[in-house]
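Shown next, in structure tokens, is the structure this report addresses.
Then we have chain A:
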Amino acid sequence: MRELIEFFRPHLLPLLYALVIVAVLPLIAGYVVLVERKVMADMQARLGPMRVGPHGLLQPIADAVKLLLKEDIIPENADVWIFWLAPLLSVTAGMLALSALPFGPAFQIADLNIGLLFIVGISSMGIFGIVLGGWASNSHYSLLGALRSSAQLVSYETAAGMALVSALLLAGTLSMATIVRVQEHKGVWFVFVAPIAFFTYLVASIAETNRAPFDLPEAESELVAGYMTEYSGFRWALYFLAEYTNMIVVGSIATVMFLGGWLRPFPNVHALDFFDYVPAVLMLAVAGYCLWRAPKQPVTVQKLFLVAVAGLCALVAAILAAPLFGVPYLSKAALHGGFWFLLKVFLYIYVFMWLRFTFPRYRFDQLMRLGWHFLIPVSIVNVMGIGVALVLHRQFGWAKWLAFLVTTVGTLAVAGYLAATDERHETAMVGGDA
Partner candidate 1 sequence: MLDKVVFYFFAGLAVLSAILVVTRRNVVHSAIFLITALLATAGIFLQLHAEFLFAVQIILYVGGIMVLFIFVIMLVNLDVALHQVQFNRQTLLALLLTLALAAQLGLGLRLGRSVMFAPARPGPLEPNTELVGRTLFQNYMLPFEIASILLLVAMIGAVVMAKKKV
Partner candidate 2 sequence: MHSVYFLDHIWLIPLFPLAGAALMLLIGRRLPNNAVSTICVGSVFVSFVFALGAVVQLFGLPAEQRVVERILFEWVPAGPMHTSAGQLVSFVADWGFLLDPLSSVMVLVVTGVGFLIHFYSIGYMGHEGGYYRFFGYMNLFMFSMLTLVLANNMLLMFVGWEGVGLCSYLLIGFYFLRKSAADAGKKAFLVNRIGDAGFMLGIFLTVGTLGTIKFTEFGPALAAGHFAVGAPVLVAIGLLLFVGATGKSAQIPLYVWLPDAMEGPTPVSALIHAATMVTAGVYMVTRHNAIYQMAPFALEVVAVIGALTAIFAATMGLLQNDIKRVLAYSTISQLGYMFLACGVGAYVAGIFHLMTHAFFKALLFLGSGSVIHALSGEQDMRKMGALWGKIPATAKTFVIGAVAIAGIPPLAGFFSKDEILGKAFEHSPLLWIIGFVTAGMTAFYMFRLVNMTFFGNSRVPHDVEHHIQESPKTMTVPLMVLAVLSVIGGWIGWPAALGGSNRFERFLEPVISRPMAEHAEAAATHASAMEYLLMLASIAIALAGIWLARLLYLQRAELPGKIAASWPRLYKLVYNKYYVDQIYDAMFVNRAKDLGTTLGAFDTNVIDGLGVDGAGWLTRFTSRLSIWWDTWIVDGSVNLAARMVWIVSFPVRMVQTGLVSSYALLIVIGLLIFLGYYLHPLRELRTLFH
């Protein structure tokens, strides 16, 4: 018994973190959905969900309950156990990917020394969930959606991988935490060094998460809901969860690789230390807003609820502020790191939403052509460019900014050329099959 505990001791903290993530993730996902609906409503000049809870704050929970209570339908002569397996695969892949991500200097399940490779590999396994699900449900819509998504993912994984490789070149390590530390040490986020790589990864990640404008696998207008046409209830919820998990994963990856992970802006500039107050102030502001809105609520319950929310925010603010006043046992780095990290991830996801509500959907051949004719070449050229820049910097002693400026401009020129030729190709290809 004792040696068993001894055996497990080093693994206790990771297990805790894992439990936290598994517990909190669905909640976060649900609220991301709520946020998305609100943003959509805002962009479409309406209110969005308002009924359940003040400003629909309880909507996600209601949805979750509804989904859990729904009847679980398995279509006739579907391949039962694959049908059952597929959603699990998706979710598992997403969550496994989370396991190697550093949400803060301390908050990380396992800092693998091949962390990035691990994450990429695992998230690439998420495809199987989609494909098998689409195939198993024995419906043409689903199968088409599955085929589309697999083709799409395979195509865009290359571009994303290349983008990440260019960041890797800068970092010189695969371990996520170390990558962040490298950025801290170098005092610059890689997005500023390799903007093209960041852009490439942004586009590719949107495509990988099957979100608009690349949401062909689940294009309502073409195939009812793509690979999850036949799914309903809990399994469907799993797919949904998987999708949002993936969004969080890619957001986190982007954050770690390009946006300096848990670092606050300009971590090394002590002149800007007042940034440390931002988290607390922000939470206080939220609390204040809730208090201000509270009297306007129609029902007393909602008034009370809003007040409670305000209190919660105030509590968080206090916790965030505590380290600044030297309260023991609360490390500033950990708390603020988590805050900044989540902030960046949510900003990234916000960009997703923004694009989703802004752009129309691609045609499939356009999608493929964008992937193969533009993104992949550009990303490859970009990798070469960054390599060249590093050589110029290290071997020939150019100034860093000069080297990267030169290569970036060169890559941009290539990209422009590619875009132009692709335009011509496009006009030539009109009507041709993709």
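Everything that follows uses one rule, which is that a contact is a pair of C-beta atoms (placed from the backbone, for glycine too) under 8 Å apart; a residue touches a chain by one contact, two chains touch by 3 or more; residues count from 1.
How were these picked? Simply put, all candidates are chains of the complex that A comes from, given by their letters.
A quick note: this is a predicted structure, and the numbers were derived from the prediction, not measured.
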item	value
Candidate number, among 1 or 2, whose chain touches chain A in this complex	1
In the complex with candidate 1, residue positions of chain A that touch it	7, 79, 82, 85, 112-114, 117-118, 120-122, 124-125, 127-128, 131-132, 135, 143, 146-147, 150-151, 153-154, 157, 174
